[in-house]
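Pasting in a structure now, in structure tokens, and then I'll have a few things to ask.
With one protein chain held back, the other chains of the complex are shown just where they sit.
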Amino acid sequence: MTWLNSLSYGSGGWGDELLHGLGVTLGLAIATFPFAIVLSFLIHWAKVSRYTPVRLFGRAYTTVFKSLPEILTLLILYYQSQAIVSWVVETVAPGSHLSISPFVAGMMALAFVISAYGSEVVRAALNAVGKGQFEAAASLGLSPFNAFFKVILPQVWRHAIPGFGNLWVILLKDTSLVSVITLFELTHVATLAINTTRQPFLFFGLIAVIYVLLVTLSTRAQKQIEKRVSRGFIREENGDV
Amino acid sequence: MLADTAIKFANMNKYFGAFHVLKDINLDVAKGERIVVCGPSGSGKSTLIRCVNALEKYQSGHLYVDGIELDETTSTIRKVRNHVGMCFQHFNLFPHLTALENCTLSPICTHKIPKADAEKQAMDYLAKVRMEGFAHKYPSQLSGGQQQRVAIARSLCMEPDIMLFDEPTSALDPESISEVLDVMVDLAGGGMTMMCVTHEMGFARKVADRVVFMDAGEIVEVNDPEGFFANPQEERSAKFLKQIINH
Partner (left out) sequence: MFELYFGEMSRWNDGLILTAVMSTLSVVIGFFVALPIALARSKSKGILGFLALGYVNIFRGVPLLVLMFLIYYGSGQFSRELRGLGLWWFFRDAYYCGLLALVLNTAAYQAEIIRGSLDTISASVLETNAALNLTPWTSFRRVLLPIAFAKALPPLGNEYILMVKATSLLAIITVFDLMGQARMIFSETFDLRVYYIAAAHYLVLVLLIEWALRRFEARIKWMA
């Protein structure tokens, strides 16, 4: 059973490295997601701004990040931010060196891409909440801040959870791309393991199973949350006003 | 401007793009006066009252509410809205809050009233609309008429001087309509300034001081209810009345 040895935990096998890689994969996804959600709202607001340049920026942002392959976005952001940082460091303190970590580059790229799609989730959810709720809040004299946080936002989640849940799954899978810029997440660890063990099917098969399990768990969790959030709205869904 | 004027429209015009929705509106509403606005759909009657709490902007002329001229600045709009309560056709209760929480949200958040006081006040107003037994229910657990009564209580919690009603009964079944109208009649008896867009002519006869008839963005006729129903002065109002009576 040589294949079991190569998965064992410790110096002989790759078990511990894989576990660490799984940690990095989850860490990257979890660190990126809240950032992407906040960006989604900001980009949505940019797209409905009354200032034309802001609106154009919002539209360009979504068009660009939805059109470019994620891997290209990642490479451009990684190399470009590295170039900018090196230039700044060279100007401020000649001779010293600072490099962008693949984790940070991955976070930026994934957050940009996810938020481009996320801004559409936000738009649909706000539409579903309806203009009447804004007007009612305004007619009660609530400030825009209070209207958003006390009235609109609590209702937005219910409509946004399926969309954001979908994006979470996409994000989870897209973390595998960051292996290309040598972040030691699951996929990269597997390629390293294969270089020494020569068992590509075993390792890629194994991580494929891990990804499928992560996605399945996420979908389950999403269903649970949806159920919980929609409690108390059942009659309304039935069209009984 | 007279001290006892609550709302004053002076040569007011509003456009949606190129479409002239409100044409040269002139109307004074006295304090404590109860106005019923009626007219065919698309006549601009909802838009007219939505201007009063700045849910719609107007493009020319003047509009004074409680002596304050409405402009587009946030501070004026917020000041005016503190004096004006509004009830919507579809109630627009916040579905994630109970009846009581709907009522206390603005007093607590905007007027910084302590929670206990706000709740006491809200319970009083809920009692006034005969909904005190439903304070902890969510909107989805209430019938349409009950939701509209909570919405009225919610507006009253702002202690407004003026109440606007935008077709408050047109989304309701006949039974609920009378529940809501009863509450509105009570309210009218209490001396509140009211502007009410409605087709409930029985209500208009009973409580209105004046009826404003609008068509195609213009005020066609302003008359007391007896005069308006018995002897409309304009051909267009007569035609409209005939249609709703035959209906």
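First chain written, first letter: the chains are A and B, and each begins at residue 1.
The definition used in the following text is that contacts are C-beta pairs under 8 Å (C-beta built on N, C-alpha and C of every residue); 3 or more make two chains touch, one makes a residue touch a chain.
Note that the coordinates shown come from a computational prediction; the quantities given were computed from them, not determined experimentally.
Asks: Identify the visible chains that the left-out chain touches across the whole complex.
Replies: A
Asks: Could you tell which one of A:153, A:194 or A:229 touches the chain left off the display?
Replies: Residue touching the absent chain, from the options given: A:194.
Asks: Check the options A:34, A:69 or A:144 and report the residue that touches the missing chain.
Replies: Only one of A:34, A:69 or A:144 touches the chain omitted from view, namely A:69.
Asks: Going by the touch rule given at the top, which residues of chain A touch the chain that is not shown?
Replies: That gives, for chain A, the contact residues 63-64, 66-72, 75-76, 79-80, 83, 173-174, 176-177, 179-180, 187, 190-191, 194, 198-202, 204-205, 207-208, 211-216.
Keep this in mind: only the chains that are shown with their structure count from here on.
Asks: Can you list the residues on chain B that touch chain A in the complex?
Replies: Result: residues 53, 55, 78, 81-82, 84-86, 88, 90, 92-96, 105-106, 109-111, 138-141, 144, 147, 151, 154-155, 158, 171 of chain B touch chain A.
Asks: Which of the residues in chain A come into contact with chain B in the complex?
Replies: It is residues 130, 132-133, 135-143, 146, 150-151, 154-155, 232-236, 241 of chain A that touch chain B.
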